[in-house]
Structures are given as C-alpha cells and as structure tokens.
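Omission of a single protein chain aside, the complex is shown with its protein chains in their original locations.
In this document, chain identifiers A and B correspond to the written order of the chains, with residue numbering beginning at 1 in each.
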Amino acid sequence: MSTTASNPTRSRGKAPAGEKLADWADGRLGIYSLAKANMRKIFPDHWSFMLGEVCLYSFLIIILTGVYLTLFFHPSMNEVVYHGSYVPLQGQLMSEAFNSTLHISFEVRGGLLIRQIHHWAALVFLAGMFVHMMRVFFTGAFRKPREVNWLFGFLLFVLGMFTGFTGYSLPDDLLSGTGVRFMEGAILSVPIIGTYISFFLFGGEFPGHDFVARFYSIHILLLPGIMLGLVVGHLILVFYHKHTQFAGPGKTNNNVVGMPLLPVYMAKAGGFFFLVFGAIAAIAAIAQINPIWAIGPYRPDQVSTGAQPDWYMGMAEGLIRAMPGWEINFWGHTLVLGVFIPLVLFGVVLIAIALYPFIEAWVTGDKREHHILDRPRNAPTRTAFGAAWIAWYFVLLVGGGNDLWATHFHLSINAITWFVRIAFFVVPVLTFIVTKRICLSLQRRDRDKVLHGRESGIIKRLPHGEFIEVHEPLSQEQLYTLTAHHQYEPVEIGPTVDENGVERKVKGTEKLRAKLSRAYYGEGNQIAKPTVEEYKEITSGHGHH
Amino acid sequence: MSSQDIPEEKLPAEPGAAHGAVRAADEENPFADPGLPPHEHRIQDIDERAAKRSERTVALLFTVSMLATLGFIASYVWIPNDKSVYIFPLGHISAMNFALGLTLGVALFCIGAGAVHWARTLMSDAELADERHPIEASPEVRAKVHADFKQGAKESAIGRRPLIRNTLLGALTLVPFSGLFLLRDLGSLPHEKLRHTMWAKGKRLVNMNTNQPLRPEDITTGSLTFAKPDGLEEEGNEEYQTEIAKAALMIVRLQPDNIKDKRELEWSHQGIVAYSKICTHVGCPISLYEQQTHHVLCPCHQSTFDLSDGARVIFGPAGHALPQLRIGVDSEGYLQALGDFEEPVGPAFWERG
Partner (left out) sequence: MKKLSARRRHPLAAVVVLLLALAATGGLYTAFAPASKAKADESAQSLTIEEGKKLYEVGCASCHGAGGQGTTDGPSLVGVGAAAVDFQVGTGRMPAQQPGAQVPRKKVIYTQAEIDQLAAYIASLGAGPSVPTKNQYSPEGADIAKGGELFRTNCAQCHNFTGKGGALTHGKFAPDLEGVQPKHIYEAMQTGPQNMPSFPDTVMPEKAKKDIIGYLNAVNSDQTKNPGGLELGGLGPVSEGLFAWIFGLGALVVVAVWVAARTAKAKKS
C-alpha cells in the first residue's frame, strides 16, 4: 500500500513546510484526491447565488456568539432579587435566567454587543433563508437532481424558526414569556394529547420551573446539532451537484461556467463571511434589539400591548389573530378549532412547500437533470404560485402586526382583522392571476425582441411617407439566451383503448395530472417561443416588419 | 406511476443537452449557442499602474482592519462599561457597545472588502467551464451494486431464515419503548389541575398594587383593579408564578342596570364584578379595559369580551367567555370569593368539556 517509496522523483526533505504538511495529511486523509476535484471547482457569478452564503455565514456567527453567551447565561428559573446596575429593576424578583441576561447586557463588557449580534444575526439568518428559498423556487433550481437539497434547506428553515423561538424565550422576559404562554395555549388545543404534551413539556402546570432549562438544551444542543448536520449535507450536495447557472452563451446543461474556487471564490466567499459579520456587528452597534431590561421579567399576570413574536413567526401569529373563535363541545370534550386550525394550517403550508418539487416533477413527468435555471417569466404558473404564496404570507404578517398597523396608520384594529380574513382568500388568487399575466406578457416581449429586434427609439420616415421605428436585430448571444429555455407540452391522457380494442380504465391521478399539466403548459399558459422558421421568414427580405 | 411515464423524446430539449435533437453547430440556426464570449481584459490586466492602485487599495483595507482591531481593544480597556453618550440620531447609547460594535464591524468588513477587491481586480477573471457528469451511475455500476447487494443478502440468509428476521424486527420495534417510558417523568399528569385555582370560599381579594384586602367602597365605577387570592405572596414562594397564572383577577364596578347578563349580576356585589384576567384563547393576561364600552381587549390576539354581558366574546379568536368569580363581602366588610371559578380558567383544552 505504500506509495511513498514508489515516487522517487519527489525531492523529499527539500519541499516547503506547507507541502510537507499537506503530504503528511494526504497520507492519512487523502486530501489530494478531494482537492483534485474541488480546489479549482467552478462557481458561477450571480448575486442571487450568494444568498445562501448569507445564511451560512449568519449561522456561523450565531454559533460563535451563542457559545460566548452560554459562558454567562444561567438557564434557571430560580427566583432571585436583582441587585445589578440597571436602576429601574433593582430589588425586583426575577428568574436567574433573566438576571443573568441583564448581567450579560450591563456588566459583561461587550456582552450586550454579542447578545445583539446573536439576535440580529438570527433575524438575518431567517430572512436570508426565506429569500434564498425564493430564489431557488422562482428559478426552478429545486428540480432534479436537487430535490433532496431543497428538503434539506426546507428543514433548515423550519428548524431555524424553532431554534429562534426557543432562543427568544430563554431570557424569561415578559415579552417572550407571553410567547411561551401562547405556545402552551396552542399545545393545549391539540385534541386528545394536547394537555399531556403541555404538562410534559413544562414539567407540570405552566409556567413551572423547567421550561427555560429544557428550551436551553433544545436551543443550544438539539436543534443546532441537527441543523449543523443538515448544513454540512446541504453544502456537500451543492459541491457534488455543482452550482446551477442561468442560460447564456457557452452555458449548457452539461457544464458550469464561472470562476475557480481557488483563488477567486476562496477570496470572494471567504471575504463575504467577513462582510456579513462586519455588517451585522455594525448593525448591533447601531440598533438595539430585544431590550429585555425595558420589557421586564416574566409574570403570567402581566402583559404588554404589541406582544409579537420575532418576524419569522409572524405568519403563525397572523393565522391565529385572524381566525374566528370556533370551539366545539361534545361528550365532555372540547375541540378548540380556533387555535387548532391555524396550528394545522401552519404545518400544512410548510409541508406543501417541502413537497412542491415533487409535485412539479410529477406534473411535467420530466426525469432528466436540470442545471440551467429558468427565468421566472418562463415558468408562469410556478412563478404565479410563488408570488401568490408570498402575497398570502404578507397578508398574514399584516395580520400578525395588526395592532401596530392600527396605531401607525390610524386604522381600526377590527377593520384590519376583517381585511386579513378576506384578503387571506382573495389576495393570493388575485396575485396569482396578475403574476401569470405579467409573466406571459414578458414572454411575449421576449418573443417580439427575438423576431423583430430591440426597439431603438429611432424613427425613420419611408419614401412614401410612412413612419416606422427602427428595430435593431439582437446579437446571436442575445438570441440564444432568449430562446434557450425549454417549453413543455401539456401531458395528454394516453390512448384509452389499447391495440386490441380493450378499453383501459383511466386513473384519477392521470386525469388530475393532465389537468394540472394543461394549467401549467397548456394553451394560453405559455407563449410559444419563436422558432427558427419564424425568425427566418421575418428576417429574410422583408426587413423590419 | 409507471403507466404515466412520459417518453423522453416527447420532452422538450434542454439547451446543450446531448439528446437535444436540433443542436448542431450549423450556421443556419440563428439561435445556436455561440459559445463562451472571448475573454476581455480589465484595466488592471493591461495597465500595471491600475493594478498597483488596486494592490494599494487592498492593502489599505487590511490596514484599516488592523487599526480597527486596535481600536476595539482600546475601547474595551478604556471605555467605562456604564458610560452613556448621546449620538445623533441614535440617542443616549452605551459608549462601549457602540465603540466595540463599530470597531469590530469595520475590522471584519475591511478584511472582507479587501479580499473581494483583490479577487475582483487582481485575480484572473477569465471564465472557465467545468464539465458536468450525470449523477446517475452507469448501467454497469448499477448492475454491479444490485448484484453485490443480492449476494450480501443471500449470504446473510435473512430471507431463508425468517425466524431471525422476525425476531430481529420485533426486538428493534420494542426497544424504543424504553425511551418512551423514560420520558414519562418529564411532568406530572394533568388530572384536575387545570380546573382548580387558589380561589376558595372565604378567600379575600387582595389588591395587587398594595397587597391589602379590598373593600367594595375602594372600587369606583370606571376604575380597574387587579387582585390575587389572600395568602399568595410572590417573595419566597416557588409556586407563585404557577398560581398567579390561574388566579389573576380583574375587578371592575358597573352600574347594576348596565349588567345585561343575569348570572353576572347574581355573582357580582353591588355591581362589582370579578373576572379571570387570563384570556380564554391562549392565556394572555387580558386587561385592556375600555371603561366607557365595558369591553376588554386581549393585547395578544385581540379577542374582545363584553364585561357587561357575562364577558362573552364579541370579537376575535377566543372561543368562550371569561370565567367569572362569584364574590361577596365577609363579616369585616372585605371582598371575598364565594368559591373557586366554576369552570377552568385560561385556554380551552381537550378535557375541558
């Protein structure tokens, strides 16, 4: 097995120290084989491909700052009297968790900064994941072979929400305590087992003495541990699949065009980590977040108006605020639909997001690999779905912040709630229709541009007096880019009668797929891209139309 | 689903895909892929002075980062932790937090900016292409793996000896139950705990603000008072949070004529009504009392209850009215409870009924 002896050309002993170290490591870890495939790996340049990096780096920042915070935080609900330096709380009873958070904020030098970086980075992390997912969705980057990575990313988003929520609850302040109370109420609404789950989670009745310690291990160990594994898997798959790219000259489904990892992306991506960290540190220097001293310690009989969760739970908050108070009592039991339906809806929406790639793959029936990204306009139905979902999400965010909308825009909170209840159904439909129309007209414009050239703005008068606008023909690069996308034909239900004349039973799923496929790719749902024949007919001889 | 498979030739061609039918490098096709455009030079590639300028910019950024880190250390050492400064438009802020954050931010950001500027202006910007290879294994590899697996399975004889297989499955199915049982002591069982609070017949209503028992004459019309049961002290009482989470009380006085609900009137004392402060939706302490309308609003999800009508829900997501506490006056003239709440306070749950 020894390969060292078989390599006499290697001038041992004279190699630089770094090379020797690398040789040593290669003999044990095989790093050269890894490096061969990856050191000059090509990454395409596009700003939207860096959104995932925003998430990765903010996740790293959260871990770094989080470890620092654990050095000072006491996850205990024991009652103590505050004797620290923040005057408006001196002498107040509070839990040790709250007390130690005050200690981090006021006595530990730089502690407040790290707390704020941790929290701001968490908000940016979730926002980054949201936008990153949108990018992947609207460009169709979730298609084969990347469905699994979509699931990994989706799980990261969901786990990120719950990690954020448990972390937000740790200081045991009045705002987060109200959030935990809400969670307890939501759990209680679960039929049959809800009460038991609540008692097991809180170690008895709410709030008890346990939830901070339990949330602590969930927040710093369980969820981040899973997330770290998923992040590593996510990145390995990105490397393995190689990055997607937009269509363009020289960019095909069989290659990836861009810059090498070493040195360009090492510098760009490595540098981007520092840029993200630097920007978040500056934000933490400038803007205050979650000032728990102003909020006060948690007491279950106290509350403040404007009790909201962090933004990523805003959708759930909107659902719960807009829901009518339905409650059914039967045979000595209560079905708390007013709380349980939003809870279920929250889960259903998440699952729908997770499954979308598989649904679309089923509708198209396409089993090939896709490495060229779609422009959103070229997938009108998908884009319209995405836009409708974002609009729906936004409606719920409005619902989740209805009290602040009311005070800041001088509206009635009841009117806003009613608006949300109606918009919940209406806005996604409208957005779907409008977005689809916009996509189709953009497709038409692309088609016109290919066939007739770009409008130059120059008006010419012909000898017989007619005015025309001069259209400049596109370059071949542009022609290729605008026609590179593929267009599916709607799937038809196959012949219902086989060669022997025996009638075949058409399955319901088959009908459904044909119907969906028509909705995606049927007439009127996409604009046929120009063909070579059309182009030639128009450009040959006739000049400009 | 195999009956619904779509033959590949029916699917539209991918750009550059090997099975793409039309793509030939013919001059005739105006939409053909012209290939990667030729590399163009940047100013830094052809003008050494420009490259030198870039080099200096990068070095300057790295130097600024070093200075900022020194600034960070200096701020940490010399700025008093409790010093407050006024900075427009931020307000009165901690000098330490501001200085540390900005210096750290600049130190980090400049490293990143330097590295990116270096990459953008001095490293080669020639576009390169990597070939992609199908993720799927070749048919030979596929066949080999399947054969290996079958061979392995055969050698294990798991198919031939169902007794082993079935007992193993049984053991593996049962073993997680130990873990499930270990979770049992996470908490006590609910029993009737959610149905009872500290309130009982004869418990005086103690003012949260003064810790003194309340008299009917203390409560004026239009006022709002919060109360807890006599004997519930915050200091040194481990169960305070759990008890107050159920027992918190909201007391208002209405004109008896304004009370629409008959039972509410019966359970009141001279128009003084006592309701649970805990919202029946998900348990927020509801107490946004509008004294002219007699409505209380929950700040969390805007459930609105009409205190003059049995605290029934008039808006929002709550499913049932706030529980009322039956009150009276004891021999010394203090307000007292005439029993516990007759229904569970707080959010509804499955066993509530």
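Criterion: a contact is a pair of C-beta atoms (placed from the backbone, for glycine too) under 8 Å apart; a residue touches a chain by one contact, two chains touch by 3 or more.
In this text, all values refer to a predicted model and were calculated from it rather than measured experimentally.
Student: From the list A:Leu56, A:Leu69, A:Ala285 or A:Ala322, pick the residue that touches the absent chain.
Tutor: Here the residue in touch with the unshown chain is A:Ala285.
Student: Just one of B:Leu11, B:Ala32, B:Leu214 or B:Ile259 touches the chain that is missing; which is it?
Tutor: Candidates B:Leu11, B:Ala32, B:Leu214 or B:Ile259; residue touching the omitted chain: B:Leu214.
Student: Of A:Ser412, A:Thr509 or A:Thr531, which residue touches the hidden chain?
Tutor: Looking across A:Ser412, A:Thr509 or A:Thr531, the contact with the absent chain belongs to A:Ser412.
Student: Which residue from B:Ser75, B:Gln241 or B:Ser287 sits in contact with the chain not drawn here?
Tutor: Final answer for the missing-chain contact: B:Ser287.
Student: Can you name the residues of subunit A that touch the chain not displayed here?
Tutor: Interface residues of subunit A facing the absent chain: 45-51, 53-54, 82, 87-92, 105-106, 112, 116, 120, 123-124, 127-128, 131, 174-175, 268, 271-272, 275-276, 279-280, 283-291, 294-296, 299, 301-312, 314, 400-404, 406-415.
Student: I need the residue numbers on subunit B that touch the omitted chain, in ascending order.
Tutor: Touching the chain left out of view, subunit B contributes residues 40-47, 84, 88-94, 97-98, 101, 116, 120-121, 125, 207-210, 214, 217-220, 222-226, 252, 285-293, 295, 297, 299, 302, 304, 315.
One rule holds for everything that comes next: only the chains that are shown with their structure count from here on.
Student: Please compute the C-alpha centroid of subunit A, do the same for subunit B, then give the distance between them in whole Å.
Tutor: Result: the chain centres lie 15 Å from each other.
Student: Could you please specify the touching residues of subunit B with respect to subunit A in the complex?
Tutor: Touching subunit A from subunit B are residues 1, 3-6, 8, 10-18, 28-37, 76, 81-82, 90, 93-94, 96-102, 104-116, 118-120, 123-125, 127-132, 134-135, 183, 186-190, 193-194, 208, 226, 228, 234-236, 238, 240-242, 244-246, 248, 277-278, 281-288, 299-303, 313, 315-320, 346-353.
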